[in-house]
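And now, chain A:
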Amino acid sequence: MSASWSFADAIFYFIALLTVVCGAYAVASRNIVRAVFSLLGTFLGVAGLYAMLSADFVAVVQIMVYVGGILVLLIFAVMLTSRIEKAGRSNPAARPLAASLGVLCGLASLVLLASLALLAPWKQTAAGDFAPTTAPLGEALLAEALLPFELLSVVLLGVVIGAVIIARRDPEVGG
Partner candidate 1 sequence: MSQIETIQARLLELVPESSWSDGAAGDPFAALPADGWHAACLAVRDDPALGFDFLRSLSGVDRPADDRIEVVAHLFSYKHRHALVLKTHTGRDGGALPSIHDVWPAAEWYEREIFDLLGVRFEGHRDLRRLLMPEDWQGHPLRKDYREAEHYRGIPTRRPGYAAPDRDEP
Partner candidate 2 sequence: MTTDKPERELVVEAGPEGGLVVGPIDRLLNLARKHSLWYMLFGTACCAIELMQTGGPRTDADRFGMVFRSTPRQADVMLLAGTITYKMASRVRLLYEQMAEYRYVIAMGSCASTGGLFQGSYAVVKGGDLIVPVDVYLPGCPPRPEALVEGLMLVQQKMEREPWLKKAHGKLPQPVDPWPEGAELHR
Partner candidate 3 sequence: MDALYELITGSDLGFWWKQLLLAVLIGAVGVIVFSVALVYAALMTYLERRVSGRVQSRVGPNRVGPLGLLQWLADGAKMILKEDVIPAAADRPLFRLAPYPVVIGVFAAFASVPFGEWLIAADLNVGLLYLLAITSLVVVGILMAGWASNNKWSLFGGIRSAAQIVSYEVPTALAILVVVLMAGSLSTQDIIREQGGWPWDWYVFRQPFAFAAFFLYFTAALAEGNRTPFDLPEAESELVAGYNTEYSGMRFGGFYLGEFGNVYLMCAIATLVFFGGWQIPGVSPAEHHGSWLWQIVGFGLFFVKAWAASFVVVWLRWTLPRLRVDQLMSLCYRYLVPLSFVCLLGTAVLMMLVPAGSLFDSLLRFGTFGFGLLVAAIFFWRVLWHIRHVGDRIDLKILARGVRGRFDPAIQHRAYGAFRKQQKQPEESR
């Protein structure tokens, strides 16, 4: 691989920076609402990384599920917390004990990941041509991985039914 940067490399580093900075902000911000909104950048960045890895389907699904669904859900959940009245210091992670614990964990995992990245024998292959992944993914899901796929869907169904039962109001208690 040539050492010189190409345009694609610049985009990659930009996306990686976006992901990391937004993720760091989400962890460190004292304002929990801003923290949640900064996750938007992280999710988009991860989608961009998927797209750069030629995983177009996964990238698009990442945006659809994480931005369109999970992020909105998180925002709703955050807006329902009681801390929201003082949004400026609503993130308890800013407390010293919690913060130091978090920093410790972060450092530990950083060391672990870095040592893995440095020690692992990376196999270098030439970048393949871009190939659509939707059809192979679909075939894999419905042929090789059919059992786990179906099991997952059963689990999800159970979760949905459980949520409905918890959320359902008892008609006898209150209208």
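Observations, loosely collected:
To be clear about the criterion, a contact is a pair of C-beta atoms (placed from the backbone, for glycine too) under 8 Å apart; a residue touches a chain by one contact, two chains touch by 3 or more; residues count from 1.
Picked so that all candidates are chains of the complex that A comes from, given by their letters.
None of the values given here were measured: they were computed from a predicted structure.
Note on chain A: across the options 1, 2 or 3, its touching candidate in this complex is 3. Of all residues in chain A, those touching candidate 3 in their complex are 4, 6-7, 31, 33-34, 37, 40, 56-57, 60-61, 63-64, 67-69, 71-72, 75-76, 79, 87, 132, 134.
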